[in-house]
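Heads up, one of the protein chains got dropped from this complex, but the rest are sitting where they should.
Now for chain A:
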Amino acid sequence: MSVAELQRRITQLEEELRKARRGDAAPEREKITKMSGEVVDTNPYSRLMALKRMGIVEDYEKIRTFTVAVVGVGGVGSVTAEMLTRCGIGKLQLYDYDKVELANMNRLFFQPHQAGQSKVDAAAATLRSINPDVHFEVHNYNITTVDNFDHFMDRIRTGGLEGGAVDLVLSCVDNYEARMAVNRACNELEQTWFESGVAENAVSGHIQFLIPGETACFDCAPPLVVASQIDERTLKREGVCAASLPTTMGIVAGVLVQNVLKHLLNFGQVSYYLGYNALVDFFPTMTVRPNPQCEDSWCRKRQAEYAARKAAEPIVEKVEVVEEEVVHEDNNWGISLVDESAPATATAGQVTGLAQGITTAYDRPAPSLPDDLTSSPPQDATSLDDLMAQMKAL
């Protein structure tokens, strides 16, 4: 064979290999049109439907009507997507622009043979074979750039199973820029979402439930993090950006999906902020009220709308639903849970009334009031084109 023929053959074989790896083969089982609680060894939903019989969830099948967007399919996002897939969620949207690398193998979910594939494609292939009933929509791009952001907003607005908005957005990204982009989109779209994060030192994490206008948005205050109780000066950062542990990521994904299920299926109590300190096994919780001076104008708009809605609400006697409520037995296990009954308040610089063990990543000054500097455009008649040319000529 000539070199050209051999090269063609290689391309062909590579393509076949890629298909085989992607799992283009037929799914392991047929789709199931109706969830059933029948306990037979072929029914993947019997143990989930048992939640109804046990009185935990009223209507488990409802899970098939929900669409959840998972932004970031890394150590937390991939496990989150797998849990939701196994729970039989209706539809998942997956967003990521990264490829699977062997360096990711200290985390759960992805496998070495998937190295080189895009995370979203590799994830969708695995998840489809686990549960062919779930609908998948994948986007292999960075949501923070202008073009992609518009598309992202559009898919959040119209990507639900029935063509409406998705039911929840889960931010499982690993950087501040992407979190801020999700925050901006959700404030604009009035979209309820969860934020999740694992510290770069791998020994703490958190989840946060955000309802635009009602709770603090991600931009209302500097990022809320779990106090590391490590002296920052002894934390060696030489030569590395970030550490990661499959344990911490798995735990954060677990508490995230647990709260997603509670919210969607209406059982138990959803945590607004839940921290996890791995060093001492401490789980502080709290709620944070929005900052009236939030830098995000959409957040302020949503706050005003929420206040107006609240004011317009007729004052009615709260109808108590008579049912077996969760009885808070004496805490025999010595698990320390801090729940500040009064919500914390976000201001620009810091947050007051934080629960023990939660802190802000840094302080930020109060926004400077618009002065004549900011209100007047620069007194320079040079056009942008001229400036660009000047820059080029340097």
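Keep this in mind: a residue touches a chain if its C-beta (ideal position, glycine included) is under 8 Å from a C-beta of that chain, and two chains touch if they have at least 3 such contacts; residues count from 1.
FYI, contacts and distances are computed from a predicted model.
Peer 1: Suppose you had to identify the omitted chain by its UniProt name; would it be "39S ribosomal protein L13, mitochondrial", "Protein pelota homolog", "Ubiquitin-fold modifier-conjugating enzyme 1" or "Ras-related protein Rab-17"?
Peer 2: Protein name of the absent chain (UniProt record): "Ubiquitin-fold modifier-conjugating enzyme 1".
Peer 1: Please pick, from A:73, A:134, A:181 or A:264, the residue that touches the omitted chain in the full complex.
Peer 2: A:181
Peer 1: Among A:37, A:132 or A:222, which one is in touch with the chain left out?
Peer 2: Touching the chain that is not displayed is residue A:222.
Peer 1: Check the options A:10, A:280 or A:387 and report the residue that touches the missing chain.
Peer 2: Of these options, the touching residue for the absent chain is A:387.
Peer 1: Pick out the residues on chain A that sit against the missing chain.
Peer 2: 98, 101, 142, 144-146, 149, 174-177, 180-181, 183-184, 219, 222, 237, 239-242, 295, 361-365, 373-374, 376-378, 380, 382, 384, 387-388, 390-392, 394
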